[in-house]
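Apart from one protein chain that is not included, each protein chain of the complex appears where it belongs.
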Amino acid sequence: MKPKDTAAPKQIKIRGPQKFSGLQPARTAWSAYGIAIAAFILIAAALSGEPYYMGLAAIGFMWAGLASAWNIIGGFGGQFSLAHSVFFGAGAYSVALLKVNFGVSPFVGMLVGVVISALIAWALSWALFRLRGPFFAIGTLALSLVALSLVEYFEWTGGVMGVLIPFQDQFITDRNMWAFVFIAFLALCVAVSLAISRSRLGYYLIAVRDDDDAASAAGANPLGVKTIAFVISAMLTSVGGGLFILYLGFLDPPSFMSAISVAAYIPLLALIGGIGTVVGPVIGGLMLPTVQALLRGELAELPPGISEAAMGLILVLAAVYFREGLWGKFMKSIRRFRRDSNRKE
Amino acid sequence: MELLTILYSGILVGGIYAIVAIGLNAVFGVVRVINFAHGEFVMIGMFTAYFAWNVWQINPYVTSLFIAVPLGFLLGVAIQFFVIKHLLKEPLMQMFATFALLIFFENLILAFTGGEPKTLRVDTSSASFDLLGVAVSIPRLIVLMVAIALTIVLVAFLRYSFEGTAVRAVSQDRTTAALMGISVNRLYMMAFGTSGAIAVMAGAILAPIYTATPTIGFSFVLPAFAVVVLGGLGSITGSLVGGILVGIVEALSGYFLDPALKQAVWFTLFLVVLVVRPAGLFGLAGSQEIGHK
Partner (left out) sequence: MIQTEKNDYILECHGVSKQFGGLTALSAVHLKVKPGQIVGVIGPNGAGKTTLFDMISGHQKATSGQIMFNGIDVTQQPPHIRARKGMGRTFQVVHPIPSLTVIENVMIGAFAVYGRRNAAAERAHEILEAVELGDRAQSMAGDLTLAGRKRLEVARAMAGNTSLLLLDEVMAGLNPVETGQAIAMIRRLSKRNVSIVLVEHNLKVVNELAEHAVVLDHGALIAEGSPGDVLKNPDVIRAYLGDRKVNK
């Protein structure tokens, strides 16, 4: 008979799945979620009236939402997409063009954007998911560049100048409201992310990501599962794009679809926060743009470029010393602490 | 007549793509690291040549051999030693780190030069000669010649030398190669060093052709990756042929379609090739799976 761990007897009593499975119960997970959202709302309320900080908050919440949405396919699915600028842009252009050319309400515009993004994601899935690892990254990067070239080329998308939404047509004129709007966006993205992580889809994604032969032997459909994740991720990103154009009031192609500031930026946020977790991308999305803005402010007297170079250096150090992201490192130390204290018993 | 002009310009631009891609292949093909900062090395080469010329009147072609090569080698080794070495098991973080390096270098140059584009004018800058009735730009021809020479040297090195075989071994299976006694770490440093040397040197000889700006690095990097993948990972010849092919396609589409769509056209073609034959034109079938499990 093999020796049993001394810790085992406590775990075998079956009182509900959580006791033996170690899985977080629904109440814990969703309560944590609710508390976090409430905290964000309180913070935004406290900053009300300070346009600079409200602006930082709004942008931070937006990026956090975008990073969470990306993480669904990039983290859970393990597919490092550098094409999310396409969906972000699709959402923005749908809202802007429909509003400016046909007077269509932004809600409808956003819906159209969501549908278009879902279709693009679905149509490209089969081709894109044939590519592994770095090839998927390069392929999606090429895709985002093609998309940017196209929108800058065609007249009806406004060409290089983009689209301007006249002030009287703007959706929300009270700048303070935007922080709360983006909190709602963040709440949506995290809710979807959390729900997926606790569902069959989430587990299948992780299994397929780690080992798709084993996953398919167990009943998971690798292509099907990745496609669903990609589509959901695209739809959420598109909503973000629609909201951002309404926030800015103008759409210049590079701000929405550039490779460096959007397509590669969003994955960066997820990575630095902790890719593959629910919390990580939120942390990355809140922190990085804020730190960047503050750094820019602090080093404003120095020649242009110094603050960004400093940011670059900080990011390099972060990559080397926080390999699994900030949240990942935090979780690892907790797990090690728990394991060490278990061993002492 | 016009077709010939386009063909020449395409081949010559292709030579530029090729030389940047060859440097990238040294790293991507061997270490499987996506080095987003590769274009920055090229940019550093351009600025180095510019300053060497303006301050000390050193000819860029002299700079390229005597200053650029050692500088690039050191930079490459430094990056492998301080950054990449720690991230060998984390391919995503590698991408992140090299991307952060891109941001760092781009903005460092921005801070130093104040964002002013720097143009280097040497006697040979506008020199050209006549081939079949159409002008061929000499600086660009030099770039093409260097690309071809590099290809020959590197292919010979990989196939016939002992170290070259070690490089090929490591690029296919680094665990086994290490078990065979190959110092993987040292090899990676050599690879990065070589990649850096090629890139900075390329920048120096590109200085007479292009105006140096801080953002020019990124505009080189993506085409370089596409050419490397198109030509086949690890295949130097593939990078050369791929680069020239891309140059020709780009020139043709600029003429027949629209100059604004040049890049879009060949990137789309690249995507098609990638999906149909991920190993690239000259790569071994299935080689895209190697090295990243």
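Observations on the structure shown:
Here the chain labels run A and B in written order, and each chain numbers its own residues starting at 1.
What we mean here is this: contacts are C-beta pairs under 8 Å (C-beta built on N, C-alpha and C of every residue); 3 or more make two chains touch, one makes a residue touch a chain.
Computed from a prediction, not measured in an experiment: that's the story for all the values here.
Which of A:174, A:213, A:301 or A:340 touches the hidden chain is settled by the complete complex: it is A:213.
Remark: the omitted chain is touched by one listed residue; of A:132, A:175 or A:200 this is A:200. Seen across the whole complex, the unshown chain contacts subunit A at 2, 4-5, 8, 11-12, 14, 17, 20-23, 198-200, 203-204, 206-207, 209-211, 213-222, 276.
What we mean here is this: only the chains that are shown with their structure count from here on.
One simple way to say how far apart two chains are is to compare their mean CA positions; for subunit A and subunit B this gives 32 Å. Partner subunit B is touched in their complex by these residues of subunit A: 80, 127-128, 130-135, 137-139, 141-143, 145-146, 149-150, 152-153, 259-260, 264, 267-268, 271-272, 275, 302-309, 311-313, 315-316, 318-320, 323-324. Those residues of subunit B lying in contact with subunit A across their complex are 28, 32, 34, 36, 82-83, 86-87, 90-93, 95-97, 99-111, 114-115, 214, 218, 222, 225-226, 229, 258, 260-261, 263-264, 267-268, 270-271, 274-275, 278, 288-289, 292.
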